[in-house]
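Here the complex is missing one protein chain, while the rest keep their positions.
Up next is chain A:
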């Protein structure tokens, strides 16, 4: 009799345990469902593909460096290292860059001069938009009023003055120098900027933008401050 009772209880408890566990599983199911439509997935795919090709080209460059190291390890490893440091500095914007590119002058508009309006500084928001517009092109180095724009460059308002890298820029006219890497790219950038709606935004602020013809030789100043990377850490290897 006693045995029978125990077996019944065991059975019932087994069922209860099973049901509780299933309920637990069901409730704990992550509720973020994939609601993207075909178009969004396509975009994601194209992003990933782009990333893929970028990574591939990076692998190519690194392989090249590796080959160079191997080649150089016989005669002069120091030379190879120096070259790499040079390349990295160039990429970070610590060196002056001379090459094909174009110059853009931001000036007060004719109307503002004729009507005698105060010439004000370019607002940070507008400048950021402009820099972003230029940065659509890859492999571009630019400086605004002699201040080199690098990856960590802040463009912001400090005490009412627009600053780049913490240093105030002058009132217009302001020179923007863009090194595009090749003449072809410079042409493309020229055409793009000529047709860009960003110029209208400058006009609203009583500024006119003069995009000059691409030149073979343009010099973009080096980044003059010290690089502060206190919050950056090397990624852990997985």
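Criterion: a residue touches a chain if its C-beta (ideal position, glycine included) is under 8 Å from a C-beta of that chain, and two chains touch if they have at least 3 such contacts; residues count from 1.
Following the convention adopted for this analysis, contacts and distances are computed from a predicted model.
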item	value
Protein name (UniProt record) of the chain left out of view, among "Fe-S cluster assembly sulfur transfer protein SufU", "Small basic protein", "Carnitine transport permease protein OpuCB" or "Peptide ABC transporter ATP-binding protein"	"Small basic protein"
Which of A:8, A:47, A:167 or A:194 contacts the chain that the document leaves out	A:8
Sites on chain A contacted by the missing partner chain, in the whole complex	4-27, 29
